[in-house]
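Yeah, one chain of the complex is gone here, protein chain that is, but the others are all in their spots.
Read from first to last, the chains carry the letters A, B and C; within each, the first residue is number 1.
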Amino acid sequence: MSGPSKGSDKRFERKFRAGVLGATGMVGQRFVRMLANHPWFELAELAASERSSGKKYGDVVKWHLDSPIPEAARDLLVKELAPNLDCDFVFSALDSSVAGPAEEDFARAGYPVLSNSKNHRMDPDVPLLIPEVNSAHLDAIAVQQKNRGYDGGFIVTNPNCSTAGLVLVLKPLADAFGLEKIFVVTMQAVSGAGYPGVASLDILGNVVPFISGEEEKMEEEPQKLLGKWDGSRFVEAGMGISAHCNRVPVRDGHMECVSLSLKKIASIHEVAEVLRDFAVDDELASLPTAVRNPVVVVEEDNRPQPRRDADAGNGMAAVVGRIRECSLLDVKLTLLSHNLVRGAAGAAVLNAELLAVRGYLQHRVAVPLPVAEPIPR
Amino acid sequence: MSGPSKGSDKRFERKFRAGVLGATGMVGQRFVRMLANHPWFELAELAASERSSGKKYGDVVKWHLDSPIPEAARDLLVKELAPNLDCDFVFSALDSSVAGPAEEDFARAGYPVLSNSKNHRMDPDVPLLIPEVNSAHLDAIAVQQKNRGYDGGFIVTNPNCSTAGLVLVLKPLADAFGLEKIFVVTMQAVSGAGYPGVASLDILGNVVPFISGEEEKMEEEPQKLLGKWDGSRFVEAGMGISAHCNRVPVRDGHMECVSLSLKKIASIHEVAEVLRDFAVDDELASLPTAVRNPVVVVEEDNRPQPRRDADAGNGMAAVVGRIRECSLLDVKLTLLSHNLVRGAAGAAVLNAELLAVRGYLQHRVAVPLPVAEPIPR
Amino acid sequence: MSGPSKGSDKRFERKFRAGVLGATGMVGQRFVRMLANHPWFELAELAASERSSGKKYGDVVKWHLDSPIPEAARDLLVKELAPNLDCDFVFSALDSSVAGPAEEDFARAGYPVLSNSKNHRMDPDVPLLIPEVNSAHLDAIAVQQKNRGYDGGFIVTNPNCSTAGLVLVLKPLADAFGLEKIFVVTMQAVSGAGYPGVASLDILGNVVPFISGEEEKMEEEPQKLLGKWDGSRFVEAGMGISAHCNRVPVRDGHMECVSLSLKKIASIHEVAEVLRDFAVDDELASLPTAVRNPVVVVEEDNRPQPRRDADAGNGMAAVVGRIRECSLLDVKLTLLSHNLVRGAAGAAVLNAELLAVRGYLQHRVAVPLPVAEPIPR
Partner (left out) sequence: MSGPSKGSDKRFERKFRAGVLGATGMVGQRFVRMLANHPWFELAELAASERSSGKKYGDVVKWHLDSPIPEAARDLLVKELAPNLDCDFVFSALDSSVAGPAEEDFARAGYPVLSNSKNHRMDPDVPLLIPEVNSAHLDAIAVQQKNRGYDGGFIVTNPNCSTAGLVLVLKPLADAFGLEKIFVVTMQAVSGAGYPGVASLDILGNVVPFISGEEEKMEEEPQKLLGKWDGSRFVEAGMGISAHCNRVPVRDGHMECVSLSLKKIASIHEVAEVLRDFAVDDELASLPTAVRNPVVVVEEDNRPQPRRDADAGNGMAAVVGRIRECSLLDVKLTLLSHNLVRGAAGAAVLNAELLAVRGYLQHRVAVPLPVAEPIPR
C-alpha cells in the first residue's frame, strides 16, 4: 500500500490544509502517511488526547506502519483536541468515547469533518459516504447545516471497516439485479481493533467469535449506504442482512463470506461480469485515491487471501473470488478489503477528495493560535 | 484430550483386537493413542502403505501428538494393506485415494470396517453414523451384507470433520423444532488437512477461503445423517443447506458460524434449553468414549474458541455459544468441535463401541499370517 | 499440565491455608489452579488490587487457563492487599510495581511469603530458591528474620521464568564439571508478559528482540542460585554469562539456545549422561509438585519444541535436546521450560512444599477479619 500516486495535480491553486484528530492511533497514522504526498492536501495540524499534546508527533506516536514516519509529520507539535486548529478541514480518527461531541465542536466552528468514527454515521442528516456508492447523499450536508446551525462546517462519515468492502461489492449487484437478502460472516484482522487492541494471548492460533457492536453496524450501515436521500431524509434500502463477525490471527484485511439473493434472476456468469465491469465515472476516477475498478474479481479457487490480496488497488479495491451458486440464496462469494485503507483512512481521504472537487472544501483564513508555538529547531 | 476414561469395563470377556489401516497419518495416530488404554479394544495390528510396511511403527511414524507414542504401539511391525490382519475389526484412516477398494476388500474378507474416509459415506447401503444422532441406521448393515455378499464383514463410516460437530448440534433442534434451512461458514484448523498438509507459507497470518470438496460434503452428509433408514434405503432429511469453508491458522478445532430456520416457532431461550438438555440414553452413555451431554452451551460472548474449548468432553463434545436471533433466518449460533476427535478418530471409536454393545463385533479366530513375523525383542 | 498428582498425602495433620496475592493475573490464576487439588495446601484467601477487592473472584478474573475456574475459587471474595488475611502463608504474584513493600508488609506481619516477583530476589538475605538446586539457601531465612525483625514471617523468592529452566539444566553440569562461561539466547513465549501483555499487532508473524530487564536478570540470578550461602551472605558462583532475550509468537514455553564451557574436560556423551541422570533425593521427590528427574533429555534433532514439550513433567521439567560440541566453547544445547509452571507458579508451589517439610510453615491462629464477610449464597 502506498498513498495516492496520480502525481502532481494542479486542479487547485494551492493545497487544502488538513488536520488529523486522533493522530497517534492506528487509523490516525494511516491518515498521516496518506497525507504525506497527497497532491491536493497537505498535513497541517495533528491533534490528540491531552497526554500527547504539546509534544512532537515523532516523540509520542508508537508508529506501526512499515514505512517510516513521514518527515513532514515527525516534528509537528501535537495540539490538544480543540477547534482552533490552523487548517481547512479535519480528518477524525477519534475513539468513539470522545468523537461524538468533539466532531460536533469542530463542525460548529466551521470545519468540514471527515470522520471515521461510528458516532455520527447513522445521524439522520449526516452522509455515510462511499463515493462509488452514494455520492448523491452529499445533498444532506445543506440540511445538516441548517438543522444544526453550522456555518461552513459539517460532518461526513465513512462506514465501518467491514461494511465498506461489503457495500462496494453489493453496489453493482444492487444496481443490476436488486438485492433481497444478504448473509455475511466476517473473518477480521487484528489491526481493526487498533493498538494495543487484541492481546496476543487471545488470538495466537485462535479465533474469537465476537467483536463488540460489529454485527449491528454491518446490519444497519448498508441500509443507509445503499438507500436514498430523498431531499429531506435517508430512505433505507430495505434488504435483509444477517452478520456474524469473527476475529482471526491476520494482521490486515477483512475477509467476508457472503451469500445473497437477487430480485432479478441472474446467472453466476452475469454476476461475475457485473462485478468485473463495475467502474467509476470520470469525476470519481480523477480523484487521487480512487481506482477506476474498485472491485477486482480473481479466478483462483483459493483467493482472495488477506496476506496476498489486501493491498489490491493500493488497498482501495475490494477483491472478490469464488463466485458460485448458493443452494439457499442465489449467489455465494468471498470478498476481502483492507480494513485500514478502504475501511478507514483511505475511505475518508477519498471522501475528502470528492468534497474538494464538488466545492465543499474552502481555504480558511488562518485562526490566530492562542496557545502552542512551533518549537524552534 | 485423552482417551476413554471410564476405567476398566468388564462388559466383554476379553478385549476385541483392533487393526488400524493408515496408521501413520494424523488420524491414524489418534486411533493408536485412543486404543492404548481402551477398556474394550486392544491395538493388535497396524497397516500402512508399502513404504512403511515391514518396519516398526516407532521407526516410521512422524508422531504429532503431545503425549508420546504408546509403548504398545512403538514396536509393532507395520503390515501391508492386505486383509489378512490378525484382528477382530479394523479402523480405517486411509487416504481417499486408496480407501475405496481397500475397505471393501477388508469387509469382503469378514472384517467390520470403521472408516473415517469419505469414499463409502454416501453409499446407499452404508451407515454414516453418529451414535447420538442416528443409531437406527445400523439396520442398513444387514442389507449391505446381503447386497454385497459380505459374510460377517461390513463398512460403517463416520462423517467429515466439519459435518460431525454441525450435525451433533442440529440433532436436538431437528427433534424439538424441525429444521428448514441451515447456513454455515466454517473456519477450520490446519490439522484437518493431515500432515504435511497446509504449507506454513500459505496459512501464517492468512486465511484460505477454499477446502477442496468440503462444502459439498457439508451440504450432503447432514441430509443422510438426519434422515431415516426406511428398511431398504436412506431417506434424506430434506433441509436446505449452504456452506462456505475456510482454512484458518489454528491447530485443532473447527469453528462454524451457523444461521438456521426452524419449522416450529421457538424462542432463543427455548433453543438454548434444548441444546443444553440434549443428553444421550443409558446405552450410549455407557460407551467408554461417550459423554452424557454431547453439546456444551457456553455463556460468554466471546466463546467458543478453538484453543480454549476444542477439548471439551475429551474432544467429543460440540461447544455452542452466542445463541441469538438471526434477522434473516431464526437463530444464529457459533459452534466448535475437535476435528481429529469428534470429527475423526473419536467418532470411529465411538461407532465401534456402539457396534460392540449391539453385538456387531465378534472375536475372530486368528488368521494364519503368511508374511510378517513379530520381531524378537 | 495439571496440578500435583501424588494423590492424598497425609504427612500433615491438616492442610496449610494459602493466600494468593495478585490473584487475578496470569501467574495468580496458575496459583489458584495448582492449589485447587493440592494435597497439603488449600486455597483460603485471594487478594488483588482495589479494583477487584470486595467482589467474587469468578466475577472479576479474566480466566485464561484451558480448564475452568476451580469451584473452590469462583465464589471466594477477593480481599484488598493488606496483611490481615486468614491464612498460614501467601504466594505473591504481585506486579513488581507494588510487590516490594507489600511483600515486606506481609512478612513483617508474620506471613511466610513465597514470591514470584523480582523485587526481593537479589536481596542479600532473601533466598532465591530452586529446591533441586540450592535448598541450603533456606538457612538465610533466620538471618533475614533477625536483620529485619520479622517474627515468624519471611520472604522466599523463585527466579525469573527464563532463569529457572536454564539453572535447572546448569546445576548438574556445575556439580559434575564446573561451569565457566554461558552464552544464552532465549525465544520466549507471550504468556511470560502477562495479560494483556504483548499486543497481537507486535508479535503475529514477528519476533521482538527485546524484553525489558530480562537479560539483566538472566545474567545476575544464576550467580546467586548456583552460588553458596556461607552462613551470613550469598557468595556468587562467578561464571561468565551473556544473554540475549527475544519474544516469539508462541503461547507457552521459553526456548533457550545455550553454549557453555566447563572447567573439567567432558565428552558430549558424558554431558548428556549427567543431564539424563540428574535426579533429586527422596525428600525432594516426595514433594507433590516435584519430578524425580527434573531434566528430560530428548534425542530427536528437532526437539525440544515449545508446543510439543512445554508440559513435560507436568510443566516442572526442563527439556534438553541437541547436545553437541560448540566450536567456541565446549557444549551447545537447546533447552525448554514452561514459563508459567517451572518459571512461575509451579516454582513457588514447589518452594512452599519444601518449606512445609522443613518445618517453616505453621498453622496460624486465624486473625479476626475486620472488613469483609463471606457473601451468603
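Criterion: a residue touches a chain if its C-beta (ideal position, glycine included) is under 8 Å from a C-beta of that chain, and two chains touch if they have at least 3 such contacts.
Not measured: the values here are computed from a predicted model.
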Taking the full complex into account, find the residue in C:250, C:271, C:317 or C:361 that is in contact with the omitted chain.
C:250
So one chain is hidden, and I want to know which residue out of C:56, C:148, C:181 or C:276 touches that hidden chain in the complete assembly.
C:181
Which one, C:173, C:241 or C:295, makes contact with the chain that was left out?
C:241
Under the stated touch rule, tell me which residues of subunit C contact the chain that is not displayed.
181, 183, 185, 187, 204-210, 212, 219, 240-242, 244, 246, 248-251, 255, 257, 259, 301-308, 321-322, 326-329, 332, 334
By the contact criterion defined above, which parts of subunit B meet the unshown chain? Give residue numbers in ascending order.
26, 64, 190-191, 195-205, 249-251
Residues of subunit A (touch criterion as defined above) contacting the omitted chain:
66, 204-205, 251, 307-308, 311
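Quick note on the criterion: only the chains that are shown with their structure count from here on.
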Based on mean C-alpha positions, I'd like to know which chain lies farthest from subunit B.
A
Give, as an integer number of Å, the spacing between the C-alpha centres of subunit C and subunit A.
48
What is the distance in Å between the mean C-alpha positions of subunit A and subunit B?
45
Between subunit B and subunit C, centroid-to-centroid distance (C-alpha), Å
41
Which parts of subunit B, given as residue numbers and ranges, touch two or more other chains?
204-205, 251, 307-308
